[in-house]
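Here is the structure we will look at.
Missing here: one protein chain of the complex. Every other protein chain is in place.
Coming up: chain A.
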Amino acid sequence: MMSRVTPTNLEDFWRLRAPERQLLLWALLIALLGYLMLLGAQTKEGLDVRLSALIPLLVFMGAFVSAHLSLVLARFRGDQLLLPVTALLSAIGLMAQARTGLLGAGALHGSKLALLPLGVALMLTITIAGRQGRYRLAARATWVWGVFSLLLMALVLVTGQRYRGAVYGLGLITPTELLKLTMVLFTAAFVDQHIKRLSRWRGLLPPLAPHWRLLLVWGALLSMLLLQRDLGLVLILGLTLIAVLAAGTRQPGYLLYGLVLGGAAGAVLIRFFSHGLSRVEVWMNPFTDPTGAGWQVLQGLSGMYAGGLWGEGFSEARPRYTPIAESDLIYAVWAEELGFAGSLLLLLLFAVLLTRLLTLAARARTPFGLMAATGVATVLSVQTVLNVGGVTKALPLTGITLPLISHGGSSLLTVFASLGLVLAISDGEPVKSRAKTSAPKVAPKASKTSKATNMPDVYRVGYGLRRKGGVKPVKSSPQ
């Protein structure tokens, strides 16, 4: 039993978060280097670099520096890797979007500029509000998330506009992006409530009775998404549901049954959706219609081939021949300009982010935290794999954005909100409150058995919400 002193005052937290600071400062330096490369390329096109060109960089730096400071001030003891890696990926997103002309001269609109700080602020708000176990308040609002998701989906279905073969949303905002967070919260909260019954399998069969409300909501949502022909989102959410169920109940059977059933349903569905079938056909052989259906992916691949191993670097030859470069195919732009080496670095960063998310999920102290974080990690992992796989033709192109890199306000804000949630979960639980729970004697015993028996009940350790006042955790929980 160790007795490490938990940081209490601000100075302690300043010292505690030194690794985050160090990594973040390096990330900002890297962003500065990248921005210099960017401006140099702009000059090549005959444009003078004006002071205003530095505004996006300064905004970016300001946002992340204040994020770090806020976390210190909030005495946040959660994860320290997530913020710097998010900053790095955001910097890369900034550069990539600048290269596609979104941040060029004249395109410096306030709304675009405000998006990043807005996202960071959203992330911080959720993190700080949900720290020290308060994120579990979200678990009480099961049906708020469920009903909100369904209503949102219905609204989009009624008012949405068709764009590139699928219904996306209201104008250029894509509200369905929000589902990636709200459905994760709904599922995590629902399973949290019924975790005992859901974990109790009869032999090889999952319990069906406690599922029906969950299945009803999911069925309604997925069929609306299918009506909308948003196959990519169906895939993301479906996999997330399975992952959350399996991780929360510790029943790998959910994974197995889910994949088998989902695969079968997918195989049947894809025959009925000409939209889906044609995408698969294009994927299998883009050369049958190279100037039509195969155009996007082939142009992306052409750019990547032109880039080769090292790429041309940011130079006068802008990637203006890649279609939908700023959103779906932004990975192709990056790989074209910085070559295979550049895309390897980018994917390494994604690996760091996603691995970290998975780690935080796997180490969460409450079942709800575990499931919510697992959900977020799954959403972002599947999204990344689908996007990068689609652009490189390893998978069919599904029209999914690359988290943090692609242009798109709804997507960006949802990602930041999701990261905020995981950050909040990584802060752990209030230690002191354990004493106030109804079963104080059971708790320490349970915490020991937690490793031995893997009973979900042990999550109840430290359960109890502080209703007011700052929490001062005195000691780290016994491990």
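Here is the rule we use: a contact is a pair of C-beta atoms (placed from the backbone, for glycine too) under 8 Å apart; a residue touches a chain by one contact, two chains touch by 3 or more; residues count from 1.
The working rule: contacts and distances are computed from a predicted model.
**Student:** When one chain of this assembly is omitted, its UniProt record names it as which of these: "Manganese ABC transporter ATP-binding protein", "Predicted membrane protein", "Peptidoglycan glycosyltransferase" or "Thioester reductase (TE) domain-containing protein"?
**Tutor:** "Peptidoglycan glycosyltransferase"
**Student:** Tell me which of A:G307, A:G375 or A:G420 is the one touching the absent chain.
**Tutor:** Of the listed residues, the one touching the omitted chain is A:G307.
**Student:** Of the residues listed, A:G119, A:G342 or A:G375, which one is in contact with the missing chain?
**Tutor:** The single option touching the absent chain is A:G342.
**Student:** For review purposes, identify every residue of chain A that touches the missing chain, sorted by number.
**Tutor:** So the residues of chain A touching the unseen chain are 4, 6, 18-20, 22-23, 26-27, 29-30, 33-34, 36-37, 39-40, 43-44, 48-51, 77-81, 84-85, 88, 246-247, 287, 290-291, 298-299, 301-310, 312-315, 317, 321, 335, 338-345, 347-352, 354-355, 358-360, 362-365, 370, 381, 385, 388-389, 392-395, 426, 428, 431, 450-451, 473, 476-477, 479.
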